[in-house]
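Excluded from the complex is one protein chain; the other protein chains are retained at their positions.
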Amino acid sequence: MYLNAEAQNEIEQFFYEEAALLDEHRYSDWLKLFTEDCRYWMPIRQTRLATQMEDEFTKPGEIAFFDDDLPGLAKRVHKLESPYAWGESPRPRTRHMYHNIRAIAVEGAEITVSCNFVFYRSQLEDDVDWFVGRREDILRRVDGQLKIVWRSIFLDQTVIEAKNMNQFF
Amino acid sequence: MYLNAEAQNEIEQFFYEEAALLDEHRYSDWLKLFTEDCRYWMPIRQTRLATQMEDEFTKPGEIAFFDDDLPGLAKRVHKLESPYAWGESPRPRTRHMYHNIRAIAVEGAEITVSCNFVFYRSQLEDDVDWFVGRREDILRRVDGQLKIVWRSIFLDQTVIEAKNMNQFF
Amino acid sequence: MYLNAEAQNEIEQFFYEEAALLDEHRYSDWLKLFTEDCRYWMPIRQTRLATQMEDEFTKPGEIAFFDDDLPGLAKRVHKLESPYAWGESPRPRTRHMYHNIRAIAVEGAEITVSCNFVFYRSQLEDDVDWFVGRREDILRRVDGQLKIVWRSIFLDQTVIEAKNMNQFF
Amino acid sequence: MTTTLPKTSLSFRDRMDVENGLVDRKIFSDDEIYQLELKRVFGRAWLFMCHDSQIPNSGDFFQTFMGEEKVIVVRNRQGGAEVLINACRHRGAAVCRAHSGNTSKFMCAYHGWTYDLNGNLIGVPGNAELYDKTIDRKSWGLGKAAQVMSYRGFIFATLDPEAPPLETFLGGAGKVMIDKLADYGDIEVVPGVIRHRLKANWKIGMENDQDYYHVGITHASLFDAWQSSRAEVNQQYWIDNKGDIILGEYGHITDTMPGHFHSSIFPHMSLLTDLLQVVIVRHPKGPQELEMLYFTFVDKNASPEERKAVIDRNIMRLGPSGMVEQDDGENFEFCTTGSASQLLRDRPFNYQMGLGSAKLKEGDDRDFPVFEGDRTSEVYARWRIQCWADWMDAENWDDLITNHSLPAAR
Amino acid sequence: MTTTLPKTSLSFRDRMDVENGLVDRKIFSDDEIYQLELKRVFGRAWLFMCHDSQIPNSGDFFQTFMGEEKVIVVRNRQGGAEVLINACRHRGAAVCRAHSGNTSKFMCAYHGWTYDLNGNLIGVPGNAELYDKTIDRKSWGLGKAAQVMSYRGFIFATLDPEAPPLETFLGGAGKVMIDKLADYGDIEVVPGVIRHRLKANWKIGMENDQDYYHVGITHASLFDAWQSSRAEVNQQYWIDNKGDIILGEYGHITDTMPGHFHSSIFPHMSLLTDLLQVVIVRHPKGPQELEMLYFTFVDKNASPEERKAVIDRNIMRLGPSGMVEQDDGENFEFCTTGSASQLLRDRPFNYQMGLGSAKLKEGDDRDFPVFEGDRTSEVYARWRIQCWADWMDAENWDDLITNHSLPAAR
Partner (left out) sequence: MTTTLPKTSLSFRDRMDVENGLVDRKIFSDDEIYQLELKRVFGRAWLFMCHDSQIPNSGDFFQTFMGEEKVIVVRNRQGGAEVLINACRHRGAAVCRAHSGNTSKFMCAYHGWTYDLNGNLIGVPGNAELYDKTIDRKSWGLGKAAQVMSYRGFIFATLDPEAPPLETFLGGAGKVMIDKLADYGDIEVVPGVIRHRLKANWKIGMENDQDYYHVGITHASLFDAWQSSRAEVNQQYWIDNKGDIILGEYGHITDTMPGHFHSSIFPHMSLLTDLLQVVIVRHPKGPQELEMLYFTFVDKNASPEERKAVIDRNIMRLGPSGMVEQDDGENFEFCTTGSASQLLRDRPFNYQMGLGSAKLKEGDDRDFPVFEGDRTSEVYARWRIQCWADWMDAENWDDLITNHSLPAAR
């Protein structure tokens, strides 16, 4: 399945706007893209035997890097926007890049979209991190506007080599 | 030249679907995207004098990293799907990302499409490789479906620093 | 705001064509994409206190990596195409990738487009550089053709770890 | 008060002046010292491997480290835990490629030598045809830890055959630290062990666990997000501050801070056991790099709500994405860089907080000394580093047993 | 059978017990040993550079390495091959920036000093104006290999002026190995030399060439793809296994496995010469890194079909994308890591396959000893490593000539 050009274009532009908010560190505005009942989830990925990949990712309710509802996200946003957020002082130069954006399911008012992401971060003088993986978003149209209902982030590394994961994906 | 939005959209979605098959290690399904008379070719790139760049890439019939017809690809697929494919055990976390997708020629039923690729691979604990380059595909519509007739992969590095090139591009 | 699929498609294809010219080192042809009154500018990025980010980038008239008008660009092109351009001897393997292409303003005949870029460069044997950042272009339609009026390039690193920045962004 | 150290002698004890709270910065980045640490600390101590609940059944395994090297903790058919070095005895290739899982044997993917769950060599392809049956299998099993023991489901291993029993190493104090977590019920590790690397010395990470001094500053943005004022934070960490302090033999430590109760089993295991139910292990990967593993524990019989609450409290705080620890990584790296400064080579780090403020607690009937005083104090760090010097100066376990420091007020 | 080695003496011969098939793992990762290898092995041996067909005409050049350093092999105007060190004598900048090509001279792009195809300094910009003609050009030519010789179109070079002639170094055995490939006709190298790096010790790569033990396991997926059963594979490699084994002086080796016939000219050149027509060279780039070059050979007079067949057989199997070698890289890296294990420091690698199974072949009239026995055996690896020790223990070429091991059944 795939959407027609106009529908595809709307979704791509929606994500690109979102990325711009993140890279401009406009976290409060970014937060408005989520629904009241949203979930923001990044499970942990583990190196497993080939025959036991069903446990590669932790499941909802198990350990996760992120497992936030809207108030949880709001706290993180408040923190990032706090004058004492040293990790944002000075702000890292982040660049969110989305690729291979595909609608993979439509169910009533909700559409599920998959994309590959490259999240590049350059901090202080020479501190560079790359985060790469796949994202799956359930989007819902709320009075005309697309909103994010459920975001699942599947990172490709099983050992995190970055200093932290302060920002959003 | 460029295609209209709908035609462009179809091709982009076709490639994104393809990338998903590769990153989900569904190689047999991926193989179905190729025509009977297909060719999958990655020449060797060499550091040459500026005045002698015509020999930068090896030519068809010379040494290549890949120079497969459909049976050849099938063998590689069979191998990757074999339970003894240690390199896939556990499966590397791969991420194929395509950019700058452009139709560069249309000839009868066949269309030639160029794209830049970033192929990211994370294996075992901390083993990360990046493959970057340009791809050129000749696509043909076979009873309604787009299929790959000829794929040429032009890698940007002349000295491979990755442990192997097990997967497809 | 965002453009409809056709308009968006035209701009994306325009940039993809441009990237192809750069990666094929067809600098003179690339130069034709700029208007007579164009400006090509890459300010310097500095690590600053969070409270003093307004000075993160140098301003027009201050130091910049690039601050060229058309004749300035022409000189650079001439240089790159000179047989004595050792940095192009042999030519580096470059790959320009554009993401998140968004129209962010339309003003009369001119449209402002933002995109994230990953510029990958592989030289000689094993010399690899990644340049990542955001680009902002003012495009103008000149007798039917899109042309670049003003290009601003905002690199994400503050300490350049690459040997040089010979090529264009 | 003096701010310098005597010129470094060969003794590590002389690299610090615990009475005056001074420590040679060099021990946090020097490669020679680090190489000796691998032998004298990580080559001798009982090291936490994993918890019984992670490998309940025969063939269940979990991969971790002893010092820098990869080891597999596996449940053997006899129900015991084995700690095997993940390197084939033929030519050294890896025999296990996963962080965790279940297997009936370990096969090397190079030539196929196969080992059972006890590490015995059980399969040699072509044994008859190619080796004429000459391979002496008994001699070619996988390398193993010298001893493996567990306490209340916590599996430890040591590389030193002369190490005393685990419980001797733990002592009363160490056992109490584990009890605090074990007493949460019939505990198990929640699936999902976070692994995180930093360019920092492992000791700097350890010191942070009982460092309540940095909380108000490093994590200021968190309290801001939580809308608790600096005054409240200071009240909690600076004023409501008196209480028990436990310093165990061989370097084990517990603060008794409400909501924290951070305990460290020397050298590299920390238990966060009041609000949280977590174990953190900090594996060294060089003088200036570490890999941290995070284990979350919950009572098997907890209600779904309780379970979720435990997990949420943890996720929200710990690991590279935890709202608390997000702020710590950078400090660990900065301190490691600072410790390597040549310009400041002769200026020791400052460990002067709470000097002499901890007093022996009278009439405490526990079988180990308990101290009391300010719980926001560097008394923990002074004790750990003093014990570390004992380990580094000792020639062997006997020497260490004879000469190690005994807990005393300081 | 013993499984340990005597405590390491200063002699490399004592780092192994070839009679019992034991080798100190340390030699595959230790930096000090590696630095000595650069001097005593790569600083002395005749090293394969490239093939005449790659540089047929005056000015044709090919860039490769001697040890870690870049050298240019170039056809001079006199028709000979020169091996020049790619570093300008003025201030050390590179004088050649390409892997291969054709040039009339080598100009340094820094100040323009120019060297002819013999490495002589022929151009010094401003020689009159700035140097007042004082530069003694004869003294400032490019560094060069001490000797360059070729055998049947294979160009070799050595850094040691005292090295005996190439053919003495090769000996009857070494020449036969090259003959096998050269006899394919009027051979030439097909354009396209693959260059591939791995984090592995060069010797581990070399040992793999005559390692038929790993085939059935490491490459199991390939046989699966080729639908040949394990039984067939074992039949081929374990049972139909008797045949000639050639161990040449100084460490040259050939198995005579049908379809393989893998030969190695010590230290780092391998010829795959039965089914394939390939040369692999493994350049060291540190104790735990190598760069491999792949050359494919074909008869100039081959029909287009024959030519294509040769190339296809090769592409399908070799290099980082070859269906065979895809599987090998990881093993090389794992073994290198395993060789660096401190916990297993005293446990040698196992080289016990086919101990004593190779017997001197009677009545073979070749001018060098030929052995016979199981061809899937570690006899090759034992012989190579024993010869490596001869090279490492020798003070100079005379010493090596006098004291090197002579092939004998083992």
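Order of writing sets the labels: A, B, C, D and E. Residues in every chain begin at 1.
Simple rule for what comes next: a contact is a pair of C-beta atoms (placed from the backbone, for glycine too) under 8 Å apart; a residue touches a chain by one contact, two chains touch by 3 or more.
Everything numeric in this text was worked out from a predicted model, so none of it was measured.
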Touching partners, among the displayed chains, of the absent chain: A, C, D, E
Among E:C88, E:L181, E:I194 or E:M316, the residue in touch with the chain that has been omitted: E:C88
Which of C:N4, C:S28 or C:Q52 contacts the chain that the document leaves out: C:Q52
Those residues of chain A which, in the complete complex, touch the missing chain: 86, 89-90, 124-126
Interface with the unshown chain - residue positions in chain C: 42-44, 46-49, 52, 55, 58-59, 61-67, 72, 75-76, 78-80, 82-87, 158-166
Touching residues (missing chain, whole complex) on chain D: 1, 3, 25, 28, 204, 211, 213-214, 216-218, 234, 238-239, 241, 330-331, 334-339, 341-344, 347, 349-350, 352-355, 357, 374, 376-377
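Throughout what follows, only the chains that are shown with their structure count from here on.
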Any chain in contact with chain C as well as chain D: A, B, E
Furthest chain, CA centroid comparison against chain D: C
Rounded Å distance, chain A centre to chain B centre (Cα mean): 28
Chain centre separation in whole Å, for chain D relative to chain B (CA means): 46
For chain B, residues contacting two or more additional chains: 5-6, 8-9, 47-49, 86, 89-90, 99, 118, 124-126, 158-159, 161
Set of chain D residues in contact with two or more other chains: 97-99, 109, 195, 197
